[in-house]
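Take a look at the structure set out below.
Removed: one protein chain of the complex. Kept in place: all other protein chains.
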Amino acid sequence: MLVSVFRKAHFNAAHRLNNPAWPEERNREVFGLCNSPNFHGHNYDLEVKVVGEIDPETGMVLDLGWLADLIKREVEDRFDHKNLNLDVAEFRDLNPTAENIASVIWRILRAHLPERYGLGVRLYETPRNFVEIG
Amino acid sequence: MLVSVFRKAHFNAAHRLNNPAWPEERNREVFGLCNSPNFHGHNYDLEVKVVGEIDPETGMVLDLGWLADLIKREVEDRFDHKNLNLDVAEFRDLNPTAENIASVIWRILRAHLPERYGLGVRLYETPRNFVEIG
Amino acid sequence: MLVSVFRKAHFNAAHRLNNPAWPEERNREVFGLCNSPNFHGHNYDLEVKVVGEIDPETGMVLDLGWLADLIKREVEDRFDHKNLNLDVAEFRDLNPTAENIASVIWRILRAHLPERYGLGVRLYETPRNFVEIG
Amino acid sequence: MLVSVFRKAHFNAAHRLNNPAWPEERNREVFGLCNSPNFHGHNYDLEVKVVGEIDPETGMVLDLGWLADLIKREVEDRFDHKNLNLDVAEFRDLNPTAENIASVIWRILRAHLPERYGLGVRLYETPRNFVEIG
Amino acid sequence: MLVSVFRKAHFNAAHRLNNPAWPEERNREVFGLCNSPNFHGHNYDLEVKVVGEIDPETGMVLDLGWLADLIKREVEDRFDHKNLNLDVAEFRDLNPTAENIASVIWRILRAHLPERYGLGVRLYETPRNFVEIG
Partner (left out) sequence: MLVSVFRKAHFNAAHRLNNPAWPEERNREVFGLCNSPNFHGHNYDLEVKVVGEIDPETGMVLDLGWLADLIKREVEDRFDHKNLNLDVAEFRDLNPTAENIASVIWRILRAHLPERYGLGVRLYETPRNFVEIG
C-alpha cells in the first residue's frame, strides 16, 4: 500500500519575470505587472510530497524530521528573504516563474531523496495561483 | 516534465436540488434540506488545473491571465450572483448538484482550451463538501 | 479578568438585496449584482462571542455546548438552507444585508443570553466581506 | 466520466509514538517529542474521497449524507476525544503514526463502501504534516 | 497612535477536563467527551498581541524576534507535546480548559513584557472554539 506524506514549508522572496532576449515591450505585454522593474515579492508556500511504503518498524514512510531538515537546508535557507533573480544561482539564467521555481525545487530535492521514494512538489505563489509537479 | 498550474475563482449562487420526475416525498428524502423549495445558496470556490509542459521562452505552462479571463467570461460572469436553476441555461434540465456543476464547467473550459493541455476542475460547494474531475 | 469565548457556526442561504420603496433602476444601481431578481446565495460563517468571567468551579465562562445548542436552534435551524427573503420572518420587511442579518442574529441571541454576559457577533458573507457587532 | 466527491470530518485525540520492541533511547531518538511518555494530542482533519460515476437520476456520485453518517459512526464516534493508544482497539499493537491512522481508516471505510467506488483518505495531523492513501 | 502587533505560535498537547471535587457523574455531565479518562488532545493555535507605539528608529512596536523567542521559551517549550494535566505545573490544580490555558499564558507573558505594552492572547482549541483575553 503506497502512502504519501506531505510536509509544508515556506519562504518569502522577491522576484521579477523577464526574458532578456525580448524587447521591453514584449516583456511588459507577456508578464504584465510581474515585469515591474524593481521587483515585487511573495510569501511562497511549499508542499513536498514523498511517496513510499510504511516501514513496519517505525510506522512511518520516512523520517519527517529528516525531510524537514532537508527542505530547510536546501530550499528555505537558500531562498528565504532573498531576491530570486539576483541572489539564487539557479535563476541567474532562468526566469523565476512559479513553474520554474517548482521545477528547480523538485530537482534539488530529487537529488537528495533515496530513489525508492516518489516525489511531488506543490508551490503556492499566492493562495489563488499555484503549480504542481509529480 | 509535466507541470500543473492552478487558478482559483469563485461565484456566489442560489440553487435547489430536485428531480422533477420524482414525487415530492422522494425528492425530500433523497435531497433533504437541499430540496428546500425557495432555494438556498453557496459561495462556490473553483480550482481550475491545466497540465502541460513549461514553454522555455516564457517559463510558463500557459498565460494565467488568459486562463483567468476565460474563467471569468465563461464561468464567473454567467454563474455569479445567479440562481443556477432559473438563470443558467445548462441547468434548465440538469440538477445543479456539485457533481453536475463541476461537469458543466469542465466541458465549458475544455471546449476553449487547446487540445495539448490536460484539464482538471475542483469545485467546493462548502469547505467540507467538494468534488473533482480530471 | 474578562475572557471572551467564541463559537463558530454556519448556514447556507439564498438572498436578494432590494428596497421595495425604490424604483428598479435605483435598486440595480445601489445593490448591483446583489439585486439579481431570482436570488443568489452564500455560505454564511458566524462567530458568536460571549464575554464574562471564568467560573472557578468549571474553569469555563459558560457551557459552550449550551451556546452551540442555542445557536443551532435559534439561528442555524431557522436560516440554514433557506431563502432569507421568503422563508425567514425577520426579513419579510427588512433587507437581508450582512449588516441586518448580523443585527437580527445579535438580537435573537441577546434575548436568550443571561444579562451578565457581553455578546458579540461576526458574520462572514464571503471570506472578503464581513461585519461585526458588539 | 469519473468524478471524485470529498467529505471532510475531524476528531481530537491523544496519542504517543512508541515501538515497545525498542529500548527507550532509540524510541526517543526516532520519535523525538512524539515519544513524550504522557501523550500529547492533535485536532485530526480527515478528507475522504469517493470516486465513481454520476448517477443520472440523482446527479450525485453517492449520497453524501450516507457517507457522512458512515464516517461519523465508524471513525469519529470511535476516535474522537479518545486516547488512540489506550482506547482504540486497532492501535493496541500498532503505532498510531499519521500513516498508520490513515491506513486503519482506509481499511475501515473500504469494508463498508460498495466495490464499484474508488476510495482515498487524506489525514492532517497538523496543518503542516499530513498523509494520503489512494 | 497605538498599534497592535500579533505573533502566532502553536503547540500540540493532551488534556482532560475534570473537577476532582465533583463526583464522576457530574464531571461527565458538565464536561461531556472532554472528561474522557485517558485524555484526548488538540493542536492549540496561539495569537499573542502586543500593543504600543511605533519606535521611530526601528519602525517597529517591539522586536518580533524577541517576542517569538519569549513565546517559544515560556510557552511552546513547556506546553508542546505535553500532557497539560500531568506534565505542566500550572495545571496540577487547575482545570486545563481553553479559558484557563489562555489565562495562564497571559500571566506568564505579562510577567516578561515591559509594563508600557498592552497584552492580549487568543487561543484556538479547535478552529470552531477559541477564547480571548485582553
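Things worth noting here:
Labels for the chains are A, B, C, D and E, by order of writing; each one numbers its residues from 1.
Following the convention adopted for this analysis, contacts are C-beta pairs under 8 Å (C-beta built on N, C-alpha and C of every residue); 3 or more make two chains touch, one makes a residue touch a chain.
Computed from a predicted model, the values in this text were never measured in an experiment.
For the chain that is not shown, the touched chains among those present are A, C, E, taking the whole complex.
Contact with the omitted chain, checked across C:3, C:17 or C:50, is made by C:17.
One chain is missing from the display, and on chain C it is touched by residues 17, 19, 21, 30, 32, 94-100, 102-103, 127-133. Hidden from this view is one chain, which touches chain E at 1-8, 49, 54, 57-61, 63-65. Touching the omitted chain from chain A are residues 10, 12-15, 33-34, 36, 38-43, 80-83, 86-87, 126-127.
Assume only the chains that are shown with their structure count from here on.
Minimum number of contact steps separating chain B from chain D: 1.
Here the chain at the heart of the shown protein, by mean C-alpha position, is D.
As for how the two copies chain C and chain E face one another, under half of their interface residue numbers coincide.
With centres defined by CA atoms alone, the chain at the far end from chain A is C. Note on B-D: across the candidates B-C, A-B or D-E, the interface recurring with over half of the contact pairs conserved by residue number is A-B. The centroid of the Cα atoms in chain D and the matching centroid in chain E are 28 Å apart. In this assembly, the C-alpha centroid of chain A lies 34 Å from the C-alpha centroid of chain E. Residue positions of chain E touching 2 or more other chains, listed in rising order: 127.
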